[in-house]
Each structure stands twice: as structure tokens, then as C-alpha cells.
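Only one protein chain is missing; all other protein chains are in place.
And then chain A:
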């Protein structure tokens, strides 16, 4: 698979606190890459540096071989979409209003979305099986539906590279699987390079093709899921002793060992 997004030796500090300490990565098209790490390990910052929302102190990011610094914000946005954690909005926009905003990088600064843009937005909602939400108030739908709407917005924007920041946060059991399954399908159908920061290693085991293990701003493991997600690596990543149980796709299901001992 072709490399869609690549970064070399990224450093980023928040004030005097170093957050990313020399990150080098390559993310491929048609591949679901999960970033795993504890709270504060730098997952969100890494995503923001990858699409240039935050400027790294040093290091480079390349989109399909082009240095991000030679591109305008608008050009970057034509190739990378970002889904941040869903939140109710201030104003009662309809879902379609929110989705059509994904067309912004393709419109002039003073241009207003036209019939074609609304058509593309509706198509994206159809692709995700949520066309019925188009005219509904974005603030009045469930968290799962809101996340679907934001995914549709990203899909309208571009399916080249999609960055997802904890996409299943606040979602119920069924919606978590539904959403990740959709993302996985998109990844294959649209040849998308999906890069998702995730909390649950077992979800990553189930859906991801590759994983990046991020600890205190440093990468200590990267590669195919079953090769990298070993008990030893998980123990080190989450700083706790884990037990690996047999799981689907010849993988493992990880549980902290002391939990197993407590519940017997």
C-alpha cells in the first residue's frame, strides 16, 4: 500500500513541557491505523500536528510526498479530514448544515455551498445510513448519531486521509461497534488512510490493521496489530500487568491481571 501520510522526527512542546519527542511514522492508504497510549501520552497533539493545526517545533510532515509546509491550510484540508470528539453545538444547526461544512476547503472564502455541495452532503449521509437525520437539529440527536454526522462531514471533506480523535468516546456498546465497523468499511471502499487515536486496545485489536504505541511522547512500538500487540508491549504501554485471552482473528483480548484476580 502507498504511504499517504508520513512524519519525520516531530517535536512539539506545550510551553516548556515536551509533548512529542521525535515521532517518525508512515501511514498507508486503505489501512486502519490505531494510536494507542495512556491519557496525556500525546495522541491528540500528534493528530493535530499531522494535519498542521498545531505547528511542530521541528520535524516534517509529508502528505503523499508533499511537505505540508509548502501547502496552504485549505490545500491540507482538501486531503486530510479530522473528526474531533462530538459535542453539542452552540447554535441549533441541522445535521445537513453541519455535514455541508465539509465542503468548505473546496469553496472560495466568500462562496456559499450550492446545490452540488448539498447533494454531496446528502450522499455522505446515505453512505453512512443516516440520511433520515438530514433535517434534524444536530443538538437533539444521540451521541452516536452526532458522531455519524461528524464522520459524514469528514467524508464530504475528503476520504484520502481521515484523522479520528477517540471516535467511540461517549458512545454506547452497540454504537461503538457500529461506528468502527463503518469506518473500517470506508477505509477499504474509499482507499482511505484512517488514523484513529483509541482508548480501548481490544477495539484496536478488532478493527485496526496497524497500531502505533505512544508513551510519554515517544513511540515504542509500531507495525501490524498481531505482531505489535503482545502482552509484553501492553504491560509496558499501560504500566500494568495484563492477561492476554484468546480473541477473534487470532488475536488477544487484554485485561489487567489484578482485575481478574479481584473478581475471581
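We adopt the following convention: contacts are C-beta pairs under 8 Å (C-beta built on N, C-alpha and C of every residue); 3 or more make two chains touch, one makes a residue touch a chain; residues count from 1.
Keep this in mind: contacts and distances are computed from a predicted model.
Set against the options "AAA family ATPase", "Oxidoreductase", "Thiazole synthase" or "Iron complex transport system permease protein", the UniProt name belonging to the omitted chain is "Iron complex transport system permease protein". Within the set A:13, A:137 or A:169, the residue that contacts the chain not displayed is A:137. Considering the full assembly, A:51 is the residue among A:51, A:127 or A:176 that touches the omitted chain. In the complete assembly, the contact with the undisplayed chain comes from A:111, out of A:9, A:24, A:67 or A:111.
For chain A, the residues in touch with the chain missing from this view are 48, 51, 53, 72-78, 80-82, 84, 88-94, 96-98, 101-102, 104-105, 107, 109-113, 115, 118, 135, 137-140, 157.
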